[in-house]
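Sending over a structure as structure tokens; questions will come in a sec.
What you see is the complex with one protein chain gone and the rest in place.
Take a look at subunit A:
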């Protein structure tokens, strides 16, 4: 609770002058949405754009609580299997339809169809057996079994107007796919920009928004600028008003510069972590895995690669996950070259070859790092090189770096042909990401990079999923964290990815979402004249 009070509130709430209505804003963004349909779009970086037009049942508070949005209230039955949402009665979609329980029920029904939502239908909504509109305002969702992360998932599903599902634009998204947001899509030019105009009828902002009523801006344009240097130049020359995604080297241009504001926020989800394959190669041996964790001075590597602009990670979740991050893990393991060498000696890797690498029976201690080019951002190549150098220098470990295309990556991941896969996730919260990472691959562990099938983990995760007691879940995930990192060394967390926003000083009210810490939409933004 004390933590929630100390968390930064929106910038707009702190400014003293009254907000000005009107004006147009241009925001340079890194990522262009694959599809504008929020149901089908899985890109965390596209959310800041889509949230202008599409809204969800509940909003989140910094401490992980829920506040009313399209739903005024919600209740969970005692057996934990029936969720009742009471909807607002004054909400209309951009296409003029009224929001009612039948419309929301239709959204859930559609999401359950694999032909509509592909693999998304296997997620949260797969637990829903029935979605019933009891009356115009009351929606009841029945689950097959107790599933703890459900509220977070259901409260975060964007509600589309019923007519949208009949539109030819449904899968690609676009102006015909109507939401309820403070802006509606006006024009989308693929490869260039997407433009939103204010929804004048808007009067249903979440209770914790910076203001109520329609948005301040007349319109907002998101321009797609994939190159970081170009975004920086466009902002500093006044061609755009806001940018996101600022490289560590460029941050200094906007920090402590009165003409600009600069802010960053740690991502929720998992840190950028080297996951060690327990099913193949030298990393099958727990002593080798522990030696990898002890051989790298993570603190120093992160500081020197990112010039102090990124935070070192310790746990299976990032500190931004205020629900389940157990910070007792911090400092409980770490750089210890003596221990690393001792462990490797014990594991039988006690001879060295001409280049100084450890060997056993004439075979070099080589672990292959398979990094997908698609997630190779944020100077991660330099980071990996630094880790590689440390492992070699401190323990005679040979880490080989392979940067692969999407196809090779999927194949390697499915076949388990790798020593280490480094990755981070940002979108799955409320502990769901833990399930994806640590359940066996055929039981829902779609990104179980370490390939662990430890029965105790599955048992714990089962226990946590079937209780709604948040404290108990916290304890279970804490136990899992100690088991996976301290005992089994399944992964080496490196740093916490974050989002950065820089804006011209006249732009007010720009900031991050209170809970998921992704950049917020343009609802509270206004321009000082």
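Keep this in mind: contacts are C-beta pairs under 8 Å (C-beta built on N, C-alpha and C of every residue); 3 or more make two chains touch, one makes a residue touch a chain; residues count from 1.
By our rule, contacts and distances are computed from a predicted model.
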Can you pick, from "Peptide/nickel transport system permease protein", "ABC transporter", "NADH-quinone oxidoreductase subunit M" or "Thiosulfate oxidation carrier complex protein SoxZ", the UniProt name of the chain not shown? "Peptide/nickel transport system permease protein"
Among A:75, A:134, A:207 or A:230, contact with the omitted chain is made only by A:230
Which of these, A:37, A:107 or A:164, touches the one chain of the complex that we don't see? A:37
Taking the entire complex into account, which one of A:304, A:332, A:350 or A:411 touches the absent chain? A:411
Considering the entire assembly, which residues of subunit A contact the chain that has been omitted? 34-35, 37, 40, 42, 114-115, 118-123, 171-173, 189-193, 223-227, 229-230, 233-234, 236-239, 373-374, 405-411, 414, 436, 444, 446-447
